[in-house]
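One chain of protein is taken out of this complex; the other chains stay put.
After this line comes chain A, so read on.
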Amino acid sequence: MADVEMKPADSKSKTGDTKGSEKKEEAPKPKPSPVSEIKSNIALIERAVSTLEPRFTHRVLRTLTALRKRIDSTVLRNAIEGVYIKDTPEKKTLLSWIPEASANEQAMEIDSTSAPAKGVAQPSEPVAEGEIYLRLLILHHLQTSPETYPEAIKLAHETVEKMQKLNRRSMDPIAAKIWFAVERAYELGGELAEVRPLFLAAQRTASLRHDDETQASLINRLLRNYVHYSLYDQADKLVSKTTFPTSASNPQFARYHYYLGRIKAVQLNYSEAHTNLQHAIRRAPPAKTAPGFYQAVHKFFIVVELLMGEIPERGLFRHPVLEKALSAYFEIVKAVRTGSLSQFQTTLTKHAAQFEADKTYTLIVRLRQNVIKTGIRRLSLSYSRISLRDICVKLHLDSEEDAEYIVGKAIRDGVIEGRIVHEKGWMECGTQKGGYGPEVSDVFSRRIGFCLELHNESIKAMRYPLNAHRKELAAAEGAREREKELAKGIQDGEIDEDDMSPDF
């Protein structure tokens, strides 16, 4: 589970909300070498700090996943050498964290980094944000091999301390990423439980400082931590005591909804779990970019949908990303759909290990009663009158007595319409309700509400570059000026009518 979740975690950061604005600034280049990319990233971060525009930092962080896969010790070392011209204590500490490069990495260095290393010259010392960014890269690098896990934890600690000492608002987006790396470091080191107090303290500070991004990231870290140890009670309390910042990015929201969905599902609040998981799916990046997250969410989504008494769409299981991961769930769905208890039981035992690993086992066990309900509903649809004995045989129930109670409960819960005639020992089924009523208008108004909200939010999400309208104004001014001149020219007879363009 852990690994499945981690992958999407970063790749998700690619889907930012400011895509439109930066397209014109950043022409698609052929892939630059990692070193030059790091350098240009640092330059961007500096620009972000000096112009107070977190947008640039976000853009840097969006490339993190792609970059992370391409860095190694030498790349990092070269980048640091390039960024820090003078020998400063910061440079030394940074360099000391990088593990010695192995032989093949040395070889790689030549073709990848030698040429552009001199490309961007850094005139002065980089800002603190740049240093933290470099630390983030080193952290990610340390997490690639098991030998350096303890070191990663140490570096994580030092970085966090440094970050908290600096306390700069322009660092917040990077800080959020650092916290993610901290969690990962602890998880790989196998001490996930110990990091909780650290997160809690940091969360408190972040919420006091209105540092929304760090807060969002930390709430997710904590929730993940609790859910990992099945501490749903604490997780629920955390959710009720905190407010998730509305300005958080989509990926954070997707994760938050995913954890909420899981908590609600455990608490039998299926309809809310369903909405939350649906939000998680909608907010998540496309399936191809983050297959792990997509699959994990869908696993819970399907189980919750079944628990609500609905059957997931068949098309879901044909989705290229999901098909293989969900095969076991598909069999469960088939068993529930046919209402066959024995088929359900065999499928459950067959795939028990997988469900256990997905942490859906206990949820799936709860499906048993849904299987029975579906079975009864099928019977009530196909028969107008059926004896309790036949129900018992068809649903593989243990005794007629049980069947009577179960049918009674189904009637009370509104699963079927009908009544039991005890003296004769049969169940009479009533007619189904018509499809019109207040429920229909409820569903309708819910959908309209969703569409309206979507519309309003997209309007809010539109961005206009600062002072862009000035340019337009200037252009309009110029046009008017020209027009005047032209008019004057015509009046003076300097320009012939024929010279003018026909559309004037």
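One rule holds in what follows: a contact is a pair of C-beta atoms (placed from the backbone, for glycine too) under 8 Å apart; a residue touches a chain by one contact, two chains touch by 3 or more; residues count from 1.
By our rule, contacts and distances are computed from a predicted model.
The listed options are "RNA polymerase II transcription factor B subunit 2", "SAC3/GANP/Nin1/mts3/eIF-3 p25 family-domain-containing protein", "Polyglutamylase complex subunit TTLL1" or "Membrane magnesium transporter", and the UniProt record of the chain not shown names that protein "SAC3/GANP/Nin1/mts3/eIF-3 p25 family-domain-containing protein". From the options A:51, A:327 or A:362, the residue with contact to the chain not on display is A:362.
Touch with the chain that is not drawn comes from one residue among A:269, A:289, A:345 or A:387, which is A:269.
Contact with the chain not shown here comes from a single listed residue; of A:147, A:423 or A:492, that residue is A:423.
For the chain missing from the display, the contacting residue among A:43, A:352 or A:490 is A:352, taking the whole complex into account. Residues of chain A in touch with the missing chain: 230-233, 236, 266-269, 352, 355-356, 361-362, 365-366, 368-369, 372, 397-399, 401-402, 404-412, 418-423, 437-438, 441, 445, 448, 452, 455.
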